[in-house]
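Report on one structure; see the data block that follows.
For this depiction, one protein chain was excluded, whereas all remaining protein chains were kept in their positions.
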Amino acid sequence: MPQQSERRSMVLPAHQLEKLIEVLQHKGYDLIGPTVRDGAIVYDHLESAAELPAGWTEEQQPGHYRLKRRSDDALFGYVLGPQSWKKFVHPAELRLWSAERNDGVFRILNNESRPHRPYAFLGVRACELAAIAVQDRILLQDKYRDAVYSARREGVFIIAVQCTQAAATCFCASLGTGPRVLDGFDLVLTELDASGNHRFVATAGSDRGADVLARLAGNAADSEDLRQVEATVDAAGHQQSRAININAAKELLDQNFENPRWDEITKRCLTCGNCTMVCPTCFCTTFEDISDVTGSHAERWRRWDSCFTLSFSYIHGGSVRASGKARYRQWITHKLASWIDQFGAPGCVGCGRCITWCPVGIDITDEIRAIREAANHGNS
Amino acid sequence: MNMSAAIQLDPMLPAPYVVRQVTKETPDTFTLTLESSQGNDGSRFEPGQFSMLWVFGVGELPISISGDPAEHGRLTYTVRSVGQATHALVSREVGCGIGVRGPFGRGWPIEQARGRDVIVVAGGIGLAPLRPVIYHVLRNRKQYGRLVILYGARSPGELLYRRELAAWARQPDTQVLTSVDYGGLRWHGHVGVVTTLFKYARLQPSRSVAMICGPEIMMRFVTRELENNGLQRQDIYLSMERNMKCGIGFCGHCQYGPHFICKDGPVFPFNVIRPLMDKYEL
Partner (left out) sequence: METLERIIVQHPFFAGLDSSHLALLTGCASNRRFRAGEYILKEGFEANEFYVIRSGRVALEIFEPHRPPIVVETLSDGDILGWSWLLPPYIWRFHAHAVIETRAIALDGKCLREKCEQNHDLGYELLKRFARIVAQRLEATRLQLADVYAVK
């Protein structure tokens, strides 16, 4: 895969981020990027670089997330917040269509809410690029095409950002989904030396990316810049203490539908579904049909759903997965095993959000280890 | 773009259909015949496929198509009223509008069954998704061997399509056996679960394809009976059911192991799902 060194890379002084945002806005993009709100770094519409989380980082552990001040003004010195880009391309709630009824005859109005301008995503991590690709595979490249995703995904301008550090909960390196950004972007930035010569090494990954880059003021990157980029990203990879061996995990889960560990997890898992909400690849939805009191106007709404709910598997008066044990097992098995049967690649990209945002700190990487241990123990 | 074209392109938009006929099959089961109100001929379907039927402001349900695949222009569904949504559906009167999405899913193996005997085993409302197979086989009689229909229901009043069952029994090379769990006073036919009918059926297992539809327990016991009679797992097909919302593989609800019942099924060869059926709360 071509590294930043092999493409034409530029060095941009940090203040050029403001110019980058202006160029994108001028081109008509709705810019989405990270910003601090409610004690977390979230993704939202940005008007200027001043809204970026300069000088902020976070501390992540199982069931723990705290924002912390950095000693420098790095703009992308954090790793991942609770939200993912699916918030925009696979929205949590939207109206699919509405209908009018007159004398028993109805008309469907194809008035699904659409964004007015294409998005530009600023600050997409390698794991998030992988997650976007996972959702592309399901929602655009399978038997049917999801019209909502298709309309929102088309034309998204992606400015990726290479991680210069890893959170304690990250494990993208073990899955091959990061921290290096390889493709699927229009521009990729690596932030260097935020406390000194604060700059970004920028590389275009597409023609329109190159066009934007051409409108910014910077010099060609030299070998020292490129060396620092590689070293920083390498370090982010080596920092990771967690890992999943996906081939081994799939085989383990395929063969351990019965395993004592499930009974242990069920004592802790609240089936709250947080993991599915923060996961960048979870795609399950449900529909709600509503009408007004006159019965002449109806709407169908789509919202995120979670396999952790009892209603998810409800048929004929009961839920197929009535126990919490069955629902946790379904989630982890789908994510790491059945997903591969269905779509040719795992659903997990190693972002670690499910670990951080689980209220009781269940760690997917540790559960795989524990399931294997319980299986081996049973066999010895 | 006009709505007709939009609906054809977007499988999430219901096409407007109108109820043309409502037939009461049993006290809680009705057959609805629908016709497109936009002149679409979206009525081509394969036996075993289903539609998502939408009742204005109430909700949507996956219902198997129970009509004749050779009859174009109309779609027929047999619905049992068991809750709010099904009740709303069966209460539609002639002239009412219903939204239809589909047809979706993988249907019965009518191609693989050519030249072979066809064994249809149905329980309760399970005869509805199998009726299109029966129509197809009888319409193309020379392409198939014997037709054996084994049908069980809870009681005589819950048997579907009684007149058609009698008519099918009179067809050449066709055996129809029905049984009920609870006979009641006026029933002089077989009493017992549908598996008890196997010993009266004239089967040639090595040249048969079996298609089963009914409650999951019933299907499990029937597969056991079929295997005892010498059928191979890959020649036995079941129609599975799980919670469905979108019908097209996006909502995730209908997953059964690695399979999406809506697009990998609902019809599955038994050898594919046999290992899954042992898994409690899969």
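Letters A and B mark the chains in the order given here, with residues in each chain numbered from 1 onward.
Criterion: a contact is a pair of C-beta atoms (placed from the backbone, for glycine too) under 8 Å apart; a residue touches a chain by one contact, two chains touch by 3 or more.
None of the values given here were measured: they were computed from a predicted structure.
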Option from B:Gly59, B:Gly97, B:Gly123 or B:Gly145 whose C-beta touches the chain left out: B:Gly123
From B:Pro11, B:Gly214 or B:Gly265, residue that would touch the chain that is not displayed: B:Gly214
Residue touching the undisplayed chain, where the options are B:Thr195, B:Ser208 or B:Ser239: B:Thr195
Given B:Glu158, B:Asp235 or B:Asp264, the one touching the chain that is not displayed: B:Glu158
Missing-partner contacts on chain B, residue numbers: 28, 80, 82, 123-124, 153-154, 158, 179, 181-183, 185, 187-193, 195-196, 199-200, 214-215, 217-218, 221
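Keep in mind that, in the parts below, only the chains that are shown with their structure count from here on.
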Centre-to-centre distance between chain B and chain A (centres being mean Cα positions), rounded to whole Å: 40
In the complex, chain B residues that touch chain A: 3, 6-7, 10-14, 16, 18, 37, 54, 56-60, 82, 95-97, 99, 241-243, 245-246, 248-253, 255, 257-258, 260, 263, 279, 281-282
Residue ranges of chain A in contact with chain B within the complex: 96-97, 99, 101, 104-108, 110, 138-139, 142-144, 146-147, 257, 283-287, 289-291, 295, 298, 305, 307, 311-316, 320-323, 325-326, 330, 334, 337-338, 341-342
